[in-house]
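One structure below.
Of the protein chains in this complex, one is absent; all others appear in place.
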Amino acid sequence: MSSFTVAALEAVADRIIQHKELLTSLDAAIGDADHGINMARGFEAVRVKIRAAAPETDISGLLKMTGMTLISTVGGASGPLYGTAFMRAAAAAQGKETLDQEAIAQIWSAALQGIKDRGKASRGEKTMLDAMEPAYEAFVEAAKAEKSLVESLEVACEAAKEGIEFTKTIIATKGRASYLGERSLGHQDPGATSSYLMLAALTEFFHNQQLGA
Amino acid sequence: MSSFTVAALEAVADRIIQHKELLTSLDAAIGDADHGINMARGFEAVRVKIRAAAPETDISGLLKMTGMTLISTVGGASGPLYGTAFMRAAAAAQGKETLDQEAIAQIWSAALQGIKDRGKASRGEKTMLDAMEPAYEAFVEAAKAEKSLVESLEVACEAAKEGIEFTKTIIATKGRASYLGERSLGHQDPGATSSYLMLAALTEFFHNQQLGA
Amino acid sequence: MKKVINAPEQVVEEMLQGIVLAHPQYVRRLEGFDVIVRTNAPVAGKVALVSGGGSGHEPSHGGFVGKGMLDSAVAGAVFTSPTPDQVYEAIKAVDSGKGVLLVIKNYTGDVMNFDMAAEMAEADGIKVAKVIVNDDVAVENSTWTTGRRGIAGTVFVHKIAGAKAETGADLEAVQQVAEKVIANVRSMGMALTPCTVPAAGKPGFTLAENEVEIGLGIHGEPGTHREELRSVDETTAHLMEKILADLKLASGDEVAVLVNGLGATPLMELYLVNRKVHQILSDASVKVAKTLVGNYMTSLEMAGFSISLLKLDAETKELLFAAADTPAFVQA
Partner (left out) sequence: MKKVINAPEQVVEEMLQGIVLAHPQYVRRLEGFDVIVRTNAPVAGKVALVSGGGSGHEPSHGGFVGKGMLDSAVAGAVFTSPTPDQVYEAIKAVDSGKGVLLVIKNYTGDVMNFDMAAEMAEADGIKVAKVIVNDDVAVENSTWTTGRRGIAGTVFVHKIAGAKAETGADLEAVQQVAEKVIANVRSMGMALTPCTVPAAGKPGFTLAENEVEIGLGIHGEPGTHREELRSVDETTAHLMEKILADLKLASGDEVAVLVNGLGATPLMELYLVNRKVHQILSDASVKVAKTLVGNYMTSLEMAGFSISLLKLDAETKELLFAAADTPAFVQA
C-alpha cells in the first residue's frame, strides 16, 4: 500500500507544482501573489520526503510526513491549513491499510474539520472550504448512492469546480482577500483552486489505477 | 539708456526662459538635467529685479543686479559662471553710458575673462567657452573690419553656433559631462547653447532697435 | 523584473547572511534557521520579544533586533508568513525563563503559524503570550472579516513593548503595554507603484501612469480602491481623515507620528507628507511628541507610504523615548 499512497501523493504534488504560476497569478489578483510559490515549495519538499520514506511506512505515516512537511515549508495561510488537514488525515488513517471509499470519506472528513478548526472559516467566505466542503459532501452523497470510488471522486471534482465558480460570485470575508471588500468580486479563490487541483489529481490517479492496474 | 539696457536684458531673459526645456534636455543627455531649470529660475528673478530697478540705475548697475541675482538664484556650475560674467561686465561698464561697439567689446571681454577665472576652463573642453570665446573673437574681428554693431553681432552669433556644433565633436574635460568620457561625444553642450541663446537674443534686440528705433 | 539578486530562491538566505555580516555587534543567526536573534540572547531576567513575518519588509523585522526592541525576528519567504517550526526555534533561543511575547501582525497566515509555534513552545513549558497588531484603518467593515491588518504601526509595538521588557517587567506587564499600543495606533497607506515578488517575477498589479492605490497592505496586495494621483497635501489629508475618524484624538492629546516609506519613495517626499501631517495635527491642537520619517516597514521596491499615529499616555511616552540600540533604530 505504501507505494500506492506514495504514487497518489506524488500525483497531487505534481499537479500543484505544474500549476504554480496559475495559483500565483490568481493570488496576485486578490492576495499577495505567493500561493503557487508557497504550495509548489511545499509539495516539492513533500515529493522528496515521501520518495525517501522507508518502504514500511504506512498510509498514516505518509500522510503525517506530508502534513509536517507542508507545515514547515509552505508558510502563509495555506501552510498551516493544508498542513493541519494532512495531520488530521494521518490521525484518521491510523491503522487503515487500504484507501477504499469509506476510508477516504473518513480521512477526508477529518482533514476538512482540521481546516475549519485551524482557519475558523465556514463555507461562503471565499476560501478553500468553498471547494473542499461541497466536494466532500458530493463524495459522501455519491458513495451513499452506491457510485464507485472513481465515479464518486468525479462527482466531487465537479462540485469542487462549481465551488471555484461560486467563489467568483462572493466577497471574501476570511484571509487576505477580505481586505479587498467588493474588489474581490469576480475573482476565483486561489486556495479553492489548489484544493480542486489536488482533488482532480487524485481522481485522475484513481481513474488510471482502475484502468491500468 | 536705462530702459534700453533693461529691454536688452529682458530680451536675453525671455530667450532663456523660452528655451528652458531645450537646455534641460541637452543637460539630461550629458549632465544632470537641470541647466534649463537653473537658468530659467535665475532669469525669471532677473526679470523681476530689473523691471523694478530705479529708473536712474545705469548700465553697470543693471549688469551688477543681473550678476548678483544670477549668483544667488541659479546655483550649479552655470550660476557662478554667468553670475561672475555679469559682475565683471558690470565692473567694465562702470561709467559707460551707451552700449556701442567698443563698449560692448570691452564689457564682453571682461565677462569672458570672468568665466575663465571662475571656471578655470579653456576652449576645447566642451563648455560655454566654446561658444562664448569664438563669438567674442568674431565680434572683435568684425568690428576691426568696420562692420556695423548688428553685423558684428550676427557674425558673432554664427561663430557661437559653430562653437555649439564643435562641442558635439569633442569629449568634455570640464564640468559634469567630463565624467562621461567618450559618451559625451555627439552631444552639444548645454552651457554653450545657453551662451548662444543669450547672444542671439541680444543680436535680434539690436537688430530690431536699428529697424524700429 | 530588475532586481539586484542572485536567484529568487536564495534571496532570504543570502539576505540573512548579509544582515548578520553587517551587524555582528547586534545580531547573530540561529544556525540552520531563518531566524535572527540578539547576539547575547537569551538576555537573563528579561521577557523576550519575538516578531517576524514574510521577508521583503526590511528593515522589519531583523533590523529591530537589539537592545530595547526585539530579541528575535523570524524571516519567512518573501511576503509569506514563516512556518511554526522556525518561530518555535526562535522562542526557544530567546527565552530566559521569564517568558516570550510574540508580536504578530494580523494576517491569517501569521496568526496561524505563530499560534502553532506558541502551542509547541508551551508544550515545552515555555511561557508564551501573544499580541496581534491591527493598525490599518483602510479596511472599513472589518468587523465581519478577519479584522484590520497589521502594518507599519507594528514598529511602535516593538519599540514600546521592547522598552518595557528591558525594564525587567514580567510577561503580563509587557503584553499589557503592547496591547495598549495596539489599542492606540492607527495607520493607512497608499502606493504609486506595485512591487514584484522575486519568485513571481512580475508585479502583483499594474497601475496607469496617473493612478494610485489607496489603502493597501504591505504585501503588494491591491488596496481598497484606485484613484488619480493627487497632491501630497490632498492625499495626506485623505489618509489622515481616515485615521483620525478611527483614532478620535482630542485637543491636547499627544501622539507619535510615523511616516513610513514603502521602499522606493524618496525621503524628500516622505518629508512633504510629514509637513502636512504636522499641519493637520497642529490645526487640531494635537501635540506631536516624536516623529519618525523613513523606511521602517517596506514592501520591496514599492513606491508609496503609510502614515501611523500613536496616541500616547505617560507610560507609552516614556517607553517610546527609552534608549534602543538595534541596526535600524538607535536612540540614545
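Details
Here the chain labels run A, B and C in written order, and each chain numbers its own residues starting at 1.
One rule holds for everything that comes next: a contact is a pair of C-beta atoms (placed from the backbone, for glycine too) under 8 Å apart; a residue touches a chain by one contact, two chains touch by 3 or more.
Everything numeric here is computed off the predicted structure, so don't read it as measured data.
Across the complete structure, the visible chains that the omitted chain touches are B, C. Only one of the listed residues, C:T235, C:N260 or C:T316, touches the absent chain: C:T235. Contact with the omitted chain, checked across B:I50, B:I71, B:A90 or B:A111, is made by B:I71. Interface note: of C:A44, C:M268 or C:A314, the residue touching the hidden chain in the full complex is C:M268. By the touch definition given at the top, chain B reaches the unshown chain through residues 24, 28-34, 37-38, 41, 71-81, 118-119, 172-176, 178-181, 183. Across the interface with the omitted chain, chain C contributes residues 2-7, 11, 14-15, 17-19, 21-23, 55-56, 58-59, 63, 192-193, 209-210, 212, 229, 231-233, 235, 257, 259, 263-275, 278, 288, 291-295, 298, 300-301, 303-305, 323, 325, 328, 330-332.
Everything below uses one rule, namely that only the chains that are shown with their structure count from here on.
Distance between chain centres (mean CA atoms), chain A to chain B: 76 Å. Here the CA centre of chain B is 54 Å from the CA centre of chain C. Residue positions of chain A in touch with at least two other chains are not found.
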